[in-house]
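As you look at this complex, bear in mind that one protein chain is not there, while each of the others sits in place.
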Amino acid sequence: MANYKSILFEQMIKDFAETEVKPLAQEVDETERFPLETVEKMAKMGLMGIIVPREYEGAGGDYNMYISAVEELSKHCGTTGVILSAHTSLCVAPILEYGNEEQRRKYLPDLASGRKIGAFGLTEPNAGTDAANQQTTAVEMEDHYLLNGSKIFITNAGYASTYIIIAITGKTPKGPEMSAFIVESAFEGFSVGKKEKKMGIRGSSTCELIFDNVKVPKENLLGKRGEGFKIAMKTLDGGRIGIAAQALGIAEGALEATIAYVKSRKQFGRSISAFQNTQFQLADMSTRCAAARGLVYAAVNAKQNKLPTVSVAAAQAKLYCAETAMDVTTKAVQLHGGYGYTREYPIERMMRDAKITEIYEGTSEVQRMVISGALLRK
Amino acid sequence: MKIIVCIKQVPNTTEIKIDPVTNTLKRDGVPSIINPDDKTAIEAALTLKEKTGATVTVITMGPAQAEKALREALAMGADEAFLLTDRAFAGSDTLATSTIIAAAIKKLGADVVFCGRQAIDGDTAQVGPQIAEHLGIPQITYAAAIDYCNECGALIVKREFEDRYQTLKVAGPCLITILSTLAKPRYMNVWDIVAQDEKEIRIITFADLDLNKEDIGLGGSPTKVKSTATKQFDKTIETLELDPESAAKAIVDALKERHLI
Partner (left out) sequence: MAKNIWVFCEQRDGEIQNVALELLGVAHELAEKTNEKVNAVLLGHNVKDKAQMLIAHGADGVYVVDDENLEKFVTEPYAQAITHIAKKYEPNVILFGATSIGRDLAPRLSARLKTGLTADCTKLEMDEEGNLFMTRPAFGGNLFATIICPDSRPQMSTVRPGVMKKLEADASRAGEVVVEALEWDTSKFAVTVLEEVKAEKAEANIEDAKILVSCGRGVKNLESAQELASKLHGTVSASRTLVDAGLVDHARQVGQTGKTVRPEAYLAFGISGAIQHLAGMEESEFIVAVNTDKNAPIFKVANLGIVADAEAVFKNLNKLL
């Protein structure tokens, strides 16, 4: 029997991305505007809660659907792709996986229905790749934790109301004890700092978060005290699959746009698609996309079936997809020639958007560390 | 209120190509879609459902593959779906088709029936009014807006003509054919995409309906297709260098030949 669930989902998301997301992409990039209206539309269609069970107002869909949504959205707009990815992988997923029943009941319905947007805060000025070097502290008081410090480069910041924040709650013989908290933007002492001016994904909101004596209720501790680093790393495993899908989408979008362009562009009296250089470049681009796609959905499979290989699979997918996105968009600009360098065509935006996928949620170097670490531990 | 929406799965005619060698339609690989007017009819029914708590039942007549169109309707938010399928139905013209669909509607029971104005493959716009006649209920065609009047319990329909519109009121059962300009159909949503997976598409066959064999299928169809011909594509691209006067004449002749002036 036909798998109507995935056939219909794919038809819906392709249609939505082409009709609603694509026309805004250029403007969202140029004006560095968060596409709130797109998020509202996605919310109405259940896209903000794909992986959330129906009992929490989610759609009860699967990880495969969520990842293909990020991929399709990113074909036309990298910004929209990362908004969904950060919301789902970095906020919804950890509450779903580590939250207790009370926390799930309290936070998931608003997030799944898209009434609220989610975000995640781990990175600090002195704790990027070296995530263990945290400075933000959460001191346990009688009935709350007192949160102080700041986070940077927080995707969806400002538009999100629900944040997963990692902070130091004490010391262990191995180093600082970290814990994860659900922090609401409405908590007193919470504020959003400066907004970054970025090279790409310019419609995505990337800001600093500042915590000034924020009282976080004890029931907002996510998982157990001291599990913060583990939760952060597991969460990033999922997040990396999302970013891999974003990178894959950008590469595929660039390839599609380039195919259309080379068929219409004429030089020396013939379509540039008639030149072997063009043909071979396209063949390479397409092959890389196909390989990247295989890695993404292998990681999805590992994630869905809770396989122990998920960390490595996610790292491999993200590493390869990000480098593919960079490679394919660079070639795409080259094939477009001078026009590709102008903002008349979407290609230069795709190239700028591609670069971030090699950096955030773990740089390509971090992915190599994760992969090689697993190899050498054996 | 129970609304039945009649839909049709059609080949996306904008993607139909002519095989230049055999001069026949190439239907292979042409995607099937819900007929656009019918999709708007689903939208109109779902809007009415939101306003009044009506239930929305979608039906289609066609081969087994038409299940996809029904499932798409469920994924947009329709409550249930039925597929009318039987070898005995094959070859039906619009009159025989309307006879079958009317029998199914009679069996299912409906307060309001919505159809798209016309299908892009046949462009006849006939089945809707013919169903209405078989059911003995009034019809309103070319609906550009539909509203439900709570006080009077009637539907208020804006009916388009080429040069005017009417605002019509209809109380009681009726059939309305809907223009795609009435509303933009909503997207499928993830909740219903997941939920449709648990729903059964129920099959209605000849045996389930109160029908005479001689009123349906090829034998029950008063009209027959005598012959078909593909359009002669005259994209023989010729570029002529003409003085303005002869150019104007050539253009006028070409337009006349195509009955455009």
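Note that the chains take the letters A and B in the order they are written out, and that residue 1 is the start of every chain.
In this section, a residue touches a chain if its C-beta (ideal position, glycine included) is under 8 Å from a C-beta of that chain, and two chains touch if they have at least 3 such contacts.
These figures come from a predicted structure and were not determined experimentally.
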Contact with the hidden chain (one of B:Ser32, B:Thr47 or B:Gln126): B:Gln126
Touch with the omitted chain, as defined above, among B:Phe82, B:Phe114 or B:Tyr142: B:Tyr142
For chain B, residues in touch with the removed chain: 11, 13-14, 16, 18, 25, 93-95, 98, 120-130, 132-134, 137-142, 156, 160-172, 174, 221-231, 234-245, 247-252, 254-255, 258-261
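Methods note: only the chains that are shown with their structure count from here on.
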Length of the line joining the C-alpha centres of chain A and chain B, rounded to whole Å: 41
Chain A - residues contacting chain B, complex: 2, 4-5, 7-9, 11-12, 15-16, 44-47, 49-50, 54, 59-61, 65
Interface residues, chain B side, partner chain A - complex: 67-68, 71-72, 75, 187-191, 193-197
